[in-house]
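Below: one structure in structure tokens.
In this view, the complex is presented without one of its protein chains, the others remaining in place.
Chain nomenclature is as follows: A, B and C, assigned in order of appearance, with residue numbering initiated at 1 for each chain independently.
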Amino acid sequence: MNAWVLAAIVLVLGGIVPCLLVSLRGSAMEGLVALELGGVISALVFLLLAEGFQRQSFVDLALMLAVLSFVGALAFVRYVEREI
Amino acid sequence: MTVLQGVLLVLVALGGTAVVLVRDPLRQSIVAGVFGLLLGLLFFAFQAPDVALSQIVVGSLALPSMIVLTLAKLARLQRPDE
Amino acid sequence: MSFLPYAVAAWLFLVGLYGIVTSRHLVHLIVCLTVVQSSSYVLLLAIGYLAGAQAPVFADIPPDTPIVDPVVQALTLTDVVVEATVSALLFGLALQAQKRFGTVNPDEIAAMKG
Partner (left out) sequence: MTMRSRRVLFLVAAAIFGFLFVWGLSGLPSFGDYRGPYGIVLGQIVMSERHTTEAVGATTFDYRGFDTMGEEYILFAAVMGLVILLRELRGERTEEEEEEEYPVHRRRREASDALRVLGLALVGPLVVLGIYIVVHGHITPGGGFQGGVILAAALILVSLAGRYPAMRRVRPIPLVELADAGGAAGFVLVGLGGLIAGSEFLYNFLPLGEPGTLLSSGMIPLLNISVGLEVAGAFVLLISEFLDQQFISGLGEE
């Protein structure tokens, strides 16, 4: 395990776990914000892991996640703004 | 097994449990989104970037939009009964 | 510890099944079904994993590097696609259920059928 992977683990535990907790406990809107933040943090973790595995060609995944989580969030927002 | 895989496996197990236990469909779909992110990370840690990419695509785009559109339509269909 | 992935796969299957059995909303039920299906991804990928091996993409590694099994990954890819299509069809059926029975609670639908 190198520093990149260690940083990824720290980011998962310190970043995505709180997002999971908030999406469980909070209101729908808070959960949505947590999901968005989780998407951003996951993209960062993908970057760190691609670096940590020494496979830089896998940064595509982070790029895709960054773009797609925005589109997915838009779907949620358009629903939540009408229903809540 | 590496520490990364262990951590992500435990989180996936917890996330799956959380998805099942949340009863409200809209909030459940949000938790399912976080679960999908965790799954994608786990697959990447399992050295399966292709599968991780598919999981990202399905989990953060295809499933949420279908759930949300279904819920919106269901809400509209249910309104006359209220 | 080396059986943890299999244990997680079994746990996801059972917990997803629990959600399906106790579900009171068809959309909730379908999302629980995706949890069950994610168990199969974890199981397949865990079977194909080789400790210390690289991901099966030779774009930036020498061709003789040991790689994890591409066959199970291809199977899992198929699995993910099938999950998406099955859920799409089930969401359509949930809408039909609301239309026909006026409810998306599986219990009430069962009760109406008598």
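The rule is simple: a residue touches a chain if its C-beta (ideal position, glycine included) is under 8 Å from a C-beta of that chain, and two chains touch if they have at least 3 such contacts.
Just so it is clear, the structure is predicted and the values come from calculations on it, not from any experiment.
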Note to self: By the document's own contact criterion, which visible chains does the hidden chain reach in the full complex?
What the structure shows: A, B, C
Margin query: Touching residues of chain A against the unshown chain: what are they?
Written below: 57-58, 60-61, 63-64, 67-68, 70-71, 74-75, 78, 81-82
Checklist line | Absent chain, residues of chain C that touch it | finding: 2-6, 9-10, 13-14, 17-18, 21-22, 43, 46-53, 55-59, 63-64, 66-74, 77-78, 81-82, 85-86, 88-89, 91-93, 95-96, 99
Check: Which chain B residues would touch the chain omitted from the figure, given the whole complex?
Finding: 1, 48-50, 52-54, 57-58, 61-62, 65-66, 69-70, 72-73, 76, 79-80
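Keep this in mind: only the chains that are shown with their structure count from here on.
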Check: So how do the chains connect up here, line, ring, star, complete, or something else (other)?
Finding: complete
Next item on the list: Sort the other chains by how far their Cα centres are from that of chain A and give me the top one.
Entry: C
Checklist line | Chain pair with more C-beta contacts, A-C versus B-C | finding: B-C
Next item on the list: For chain B and chain C, let me know how many angstrom lie between their CA-based centres, rounded off.
Entry: 10
Checklist line | Distance between chain centroids, defined by C-alpha means - chain A, chain C (Å) | finding: 20
Next item on the list: Provide the list of chain C residues touching at least two other chains, using ranges where the numbers run on.
Entry: 54-55, 57
Notebook entry, point to check: For chain A, which residues are shared contacts with two or more other chains?
Noted result: 53, 55, 58
Next item on the list: Sort out for me which residues of chain A touch chain C in the complex.
Entry: 53, 55-58
Next item on the list: Over in the complex, which chain C residues touch chain A? Could you list them?
Entry: 54-55, 57, 59-61
Next item on the list: Show which residues of chain B lie in contact with chain A when the two form their complex.
Entry: 2-4, 7-8, 11, 14-15, 18, 22, 24, 26-27, 29-31, 33-34, 37-38, 40-41, 44-45, 47, 49, 52-53, 56-57, 60-61, 64-65, 68-69, 71-72, 75
